[in-house]
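Shown here: the complex without one of its protein chains, the others still in place.
Presenting chain A:
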Amino acid sequence: MPRTFYANMQIQPLIDGRSELTHAAEPPQEVIISTRVRLARNLQGHAFPGWAKAAQRRAVLSECEETIAGLAQMQKGAVLEIENLSDLEKQVLVERHLISRELSAHGAGSGVVVSPDQSTSIMINEEDHLRIQVLRSGYHFNDIWNAIDAIDSSLESSLNYAFSENLGYLTACPTNVGTGLRASVMMHLPGLVLANQMEKVVRAVNQLGMVVRGLFGEGSDASGSLFQISNQQTLGESEQDIIRRLGIVIETIKEQEINARLRLIENEPEKLADKIGRAYGILQHGHVLSSSEAMNFLSLIRLAVDCGLLPVEQRAQVDRLFLECQPGHIQFAAKENIDSDGRDTARARMLRKETGDMPSLNFDKLAFS
């Protein structure tokens, strides 16, 4: 279907709305950016999306779409079918963590329903028939579990889930069978990155049956020192146990991160001050910025807030800019087709404007010896 560029963008309301990731209700904390839980669910008597014929996929899509749109939590939400979205719209949704890269690569018969505050999204015909996700800024496993459990239970009253007493929820990939649950926390770990300790952390986390990924999952780079930590195993442990065990890992990593920062402040305060000062200067005055550069500078600004060099109110802005400096978001905001160089210029312009009135850095807080 030919689509006039930027005409009738279906995702415009999502961009304009106040979302959980860009306008969180609570002020963001240090180290932990956001928490997310997803549940994989499938319908009894239907082939999994990757094995189903096109007609079967469409049948599942329309059945699920209707049921999901009827949920109280999804009232006034966006119901989007992947084949009706432009590449740019899909990219923006991926950058907002509302759909996966895998879903965006699917064609006919796949879709997503997003709640108005974008904290809940339900993908249809991704790897599984349903991928229910609840995401919140900050550290909120209990609230998220209660929310997603309620959504899952209401869906279950109308949809016939594939479930076995012995193996639990049956999923397309055996790695998700059982609870179908992946709990993950997005962490900001510049201290461990600067101290070259991330490799050690990744190895230790792996040994506990947990995984570390970059901002956009498998294979994505770690620009901005942002990492997702999540469980890998789903069978043989209850949802509460998985979340509790992950919580312990998160607490430990957070402690390590804070220790790494304290060591940096104690041993190399000038080096740290210089990095933060340069990031601040380039964000306010740069004219060409790639997205990974921008992410790394924003990351240093968030670190500066945590160290007391900037007021805590700046954190929310940094978290919003992490999202808005992504290529899809820059392209979307430009309202005309621009190339990669054009995006780097547009990104720098946006960041100059956003950071222009940022308070000055209070280097006294680094307590130079």
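In this text, a residue touches a chain if its C-beta (ideal position, glycine included) is under 8 Å from a C-beta of that chain, and two chains touch if they have at least 3 such contacts; residues count from 1.
Rule of thumb we're sticking to: contacts and distances are computed from a predicted model.
Missing chain, UniProt name from the options "UVR domain-containing protein", "ABC transporter ATP-binding protein", "Cytochrome c" or "Branched-chain amino acid transport system permease protein": "UVR domain-containing protein".
Touching the chain that is not shown, out of A:Pro27, A:Pro174, A:Gly281 or A:Pro359: A:Pro174 (per the contact rule at the top).
Per the touch definition above, the residue from A:Glu20, A:Glu95 or A:Glu127 contacting the chain not shown is A:Glu127. For chain A, the residues touching the absent chain in the complete assembly are 42, 44-48, 50-53, 56, 59, 127, 149, 152-153, 156-157, 160-170, 172-175, 177-179, 181, 209, 233-239, 241-242.
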